[in-house]
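Every protein chain but one is kept in place in this view of the complex.
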Amino acid sequence: MEILLFGITREIVGKQKLPVPADQNITTVKALKTWLGQQYPAMQSLSSLLVAVDSEYAQDDDVLNGENEIALIPPVSGG
Amino acid sequence: MEILLFGITREIVGKQKLPVPADQNITTVKALKTWLGQQYPAMQSLSSLLVAVDSEYAQDDDVLNGENEIALIPPVSGG
Amino acid sequence: MMLIKIVEHIDLNEAYAHLHTPEAGAVNLFVGTVRNHSKGKEVMHLDFEAYETMALQQMQHVADAAQQKFPLCKLVMIHAVGAKEPGEPVVVVGVSSAHRDASFEACRFLIDELKKTVPIWKKEFYEDNSVWVNAHP
Partner (left out) sequence: MMLIKIVEHIDLNEAYAHLHTPEAGAVNLFVGTVRNHSKGKEVMHLDFEAYETMALQQMQHVADAAQQKFPLCKLVMIHAVGAKEPGEPVVVVGVSSAHRDASFEACRFLIDELKKTVPIWKKEFYEDNSVWVNAHP
């Protein structure tokens, strides 16, 4: 599984795509956020951190799999 | 004294400027309106009829004299 | 700061160019255009007539009031006169401001007040007759 990164999350991680090791056994949005917070403590200080699955905002309980496009959405500031 | 006419008042009177005969002794906005209503009954059917003196809306009691620019303002519909 | 005028033809770019300033974060523009229908009848064309000196003075009053009421950077009010076809712009009002709240509220204020007080008259021409808009109850 690979996570698309944008804005400040791209800078925190230092690349545009973050591979999630299969042995982490991450299957939900919530589990992904917990793992990210451990790997990259700077993510915990953001105002918010959402996850998008196939271009739609996902809920904590939503299931993740390798077939969808998954992205981190830090606080938006367009407009 | 001469009154500038616009829009439907110009069409009712049939000209762009209406001379007010001096012998009518019209000295206020109210007197002007009364005289106009008698001369041109069609003016009485308008939604409103205001008088402007030197490009500002005038009140019924305001005094008119030949030194100011006087105009009839039928209901506006710009914008 | 303020661009206020009466013209034959509206130029949206002129309006936007006037409002443009690096101090502003928000620009709101309202354009009033000729509708092809009015009260169920097809409008062939329209004619706008202004009492120009008074219209400019009243537009200035509206602009001054907006300037007092809202924190604005720049302001524009342009009204067209003469013959107009359906679709053509007849008025553009707009403002620029630091934030968007003021831009929406001030722009709305400008067009609402313009419609109430500025001596400009619209005649609509239908297939079989013509009417001075608002003239009668």
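For reference, chains read A, B and C in written order, and residue numbers begin at 1 within each chain.
In this text, a contact is a pair of C-beta atoms (placed from the backbone, for glycine too) under 8 Å apart; a residue touches a chain by one contact, two chains touch by 3 or more.
On a predicted model such as this, the values are computed, not experimentally measured, just so you know.
Although it is left out of the displayed model, the omitted chain contacts the following shown chains in the full complex: A, C. In the full complex, the hidden chain is touched by chain C at residues 12-13, 16, 20-37, 86-87, 89, 96, 98, 100, 103-104, 107-108, 111. The omitted chain makes contact with chain A at the following residues, 4, 6-8, 11, 45-47, 52, 55-57, 69, 71, 73-79.
The rule is simple: only the chains that are shown with their structure count from here on.
The centroid of the Cα atoms in chain B and the matching centroid in chain C are 26 Å apart.
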